[in-house]
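So the structure is just underneath, and the comments pick up after that.
Removed: one protein chain of the complex. Kept in place: all other protein chains.
A and B label the chains in the order they appear, each numbered from 1.
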Amino acid sequence: MYRYDEFDHRFVAERVEQFRDQTLRRLNGDLSEDEFKPLRLMNGLYLQLHAYMLRVAIPYGTLNSRQMLRLADISERYDRGYGHFTTRQNIQFNWIALADAPEILAELAAVEMHAIQTSGNCIRNVTTDHWAGAAADELADPRPVAELLRQWSSLHPEFTFLPRKFKIAVTGSPHDRAATRVHDIGLRLHLNDEGERGWEVVVGGGLGRTPMIGVTVREFLPEDELLGYLEAVMRVYNLIGRRDNKYKARIKILVHELGAEAFRAEVEAEYARQTAALNGIDNAELERIAQYFAPPPFEKLPRWSPAYQSHRAGNAAFARWSRSNVAAHARDGYAIVDVSLKPEGGIPGDATARQMRAVADLAQRYSFDEVRVSHHQNLVLPHVRRDDLFAVWERLVAEGLDAANVGQAGDIIACPGLDYCSLATARSIPIAQGISRRFADLNRQADIGPLRINISGCINACGHHHVGHIGILGLEKKGVEFYQITLGGSSASEASIGTIIGPGFAGDEVPDAVEKIVTTYLALRQEGETFLAACRRLGAEPFKEALYATHH
Amino acid sequence: MASIDRGKILTASQLRGGTVVFLARNGRWSDHIHEAAVALEPVAVEALQARGREAEAANIVTGAYLVEVERRDGRVTPIHIRERIRVTGPSVRPDLALQPSPALLEA
Partner (left out) sequence: MPLITEDGIVADSYRRLDGADPAADLIVPLDALAEHGDHAGRLGADVPNTARLEDVLPYLDRLDLISLPFPAFTDGRAYSLARQIRQAGFSGELRATGNLLPDQLQAMAQVGFSAFEVTDRFHPEVWLRALSRMSVSYQTPGTSARHVWQERALARHRLQGYSASAR
């Protein structure tokens, strides 16, 4: 993975000093809150319901054990002993003091981490496939480009005060595990008819108040034109994106209001105007970065691991876990391990300091010192020898990280909601817990098959409920929380926004409602048909009937 | 007979620490909601807000705002669930409870 050189070190160190100075000026009143707020947001520090919240960047969801250990350490010394992994591959600490923030950033910088631009109207963490560099279906590892974009977007002088936040996602696989079609810019690597590699550039996807699937602005952009083209997109947005209404300021609104054709024309006109300012320096830099992402020194192993197979045969719990949490690796004899942060009845995405340390240890011993964070709020050990899977699982069991539910009903994605977030209208975590308990039976989860349940505690949709197979949106009327259910959303390659199926439910009615939906699916599904496929085939009617025919 | 009032208190976040505080009857900022000064009349409400603006200008707190509460036998409870959670801490982490009154959530 990427390693800082002297320039990267100097950059974060100076940034830390700049923020330290800004914080001092705020504390002594030289800066007002209005002036300080955009500056502290650019360093990932929010004022939330209970305290300041610090969102630390985990660039493209990749970190090593040293970094994970530092996060564990920070959680104990500056927070309440835990952190929350987010739907954008970052980590959040909820109990931070402003006065401590500069020191925390300094400690992060020492392990090549930062919280730069994890908030604010600027380019946020560039996210990618959590199986990058390991998945068998990958055309190429997207992380070198993600790292290039990270540097390119860091304190970009032109794009620091955009109309609104800006999120970019990159996939190097035709199976989109990075939700690129619901990002402000989504990039998909693919081959043209001549077999050359290039990018599909999708612009204007997004969730929130007005969910939209992005528009393909360029079907095939040659690799070496990427940064120039992205600058053109950003410049058009910065110049003519709406600034009159915070809720209409994302690029998706601009694309929608101009229309795809007119938007594309603006971008192409701007792109044509560009002088060769970068002179190939960006491509030289990409080559340099790519060297850090050379594959680890894999052993030459047979595809079949007798040890692994024997453990599966002898241990039902291990077998079950291996079916849901272990995925195929590009290399023979290796596997990708998804570590579930969704224990039964637990808080989705939360990990204690102890759990973080355990994962760091496992990464070091068994995964070439690499961990990933997925936007489903789980962790990944990307390169585990099949021979070692049983040992890894045993350790996960000891740490409460063994929930065998990845991609299934228990693997619920939920934003922090009203329990933590000052923007929320309703709580999301108790809803997740209720559903998790209702579907605790792992055999039942396995029988149901792939099922994405996403919960957002407000219309800002940080829980990505619009792209849940079952989406749940927390609302509020007269101080009472209630929940609206959507069906049939997806963030994968055939992305879709879920449709609202009817009036909302009280919090304690939601697990029943989800159960009715699942039961309906099980009754009507065809041989081998997944929940999502059944939704698309059947439409909302059968589910509406099941939910509302005798309801109220 | 129990005395029940409905009024407003002023809450804010400590600038340095970020923790939730309430403007208390003695004019200081307290992290105990039951010490909060409850304003029952518009004049008193305006006075609370003025104190809040002063404290913000003095860089002691930030983000001061009014919260509707009920005061019953000297115990102050916010009306809205969001404000109750802000007082007690996350409902899903009673171990982190800021004020030992989980009953506030059922109010």
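Please note the rule applied: a residue touches a chain if its C-beta (ideal position, glycine included) is under 8 Å from a C-beta of that chain, and two chains touch if they have at least 3 such contacts.
In this text the structure is predicted, and so the values were computed from the model without any measurement.
Quick one: which shown chains sit in contact with the chain that's not drawn?
Counting the whole assembly, the omitted chain is in touch with A.
Which of these, A:E285, A:E344 or A:E529, touches the one chain of the complex that we don't see?
A:E285
May I ask which residue of A:F159, A:Y334, A:Y366 or A:F531 touches the chain that does not appear here?
Of these options, the touching residue for the absent chain is A:F159.
Among A:T275, A:N443 or A:Q526, which one touches the chain that has been omitted from the display?
Of all options in A:T275, A:N443 or A:Q526, contact with the hidden chain holds for A:T275.
In the complete assembly, which of A:R15, A:R88, A:R143 or A:H311 touches the absent chain?
The missing chain is touched by A:R15.
By the contact definition given up top, give the residues of subunit A that touch the hidden chain.
Within subunit A, the residues touching the omitted chain are 5, 7-8, 10-11, 14-15, 18, 22, 35, 38-39, 121, 151-152, 154-162, 235, 238-239, 243, 273-275, 277, 281-282, 284-285, 288.
Simple rule for what comes next: only the chains that are shown with their structure count from here on.
So what's the Cα centroid distance for subunit A and subunit B, whole Å?
So the centroids are 35 Å from each other.
Subunit A touches which residues of subunit B in the complex?
Subunit B residues touching subunit A: 13, 15-20, 56-59, 62-63, 79-82, 85-86, 89-93, 96, 98.
Within their complex, state which residues of subunit A touch subunit B.
Within the complex, subunit A touches subunit B at residues 26-29, 33, 47, 49-52, 80, 95-99, 347, 418-420, 424, 427, 429-430, 433, 476, 479-481.
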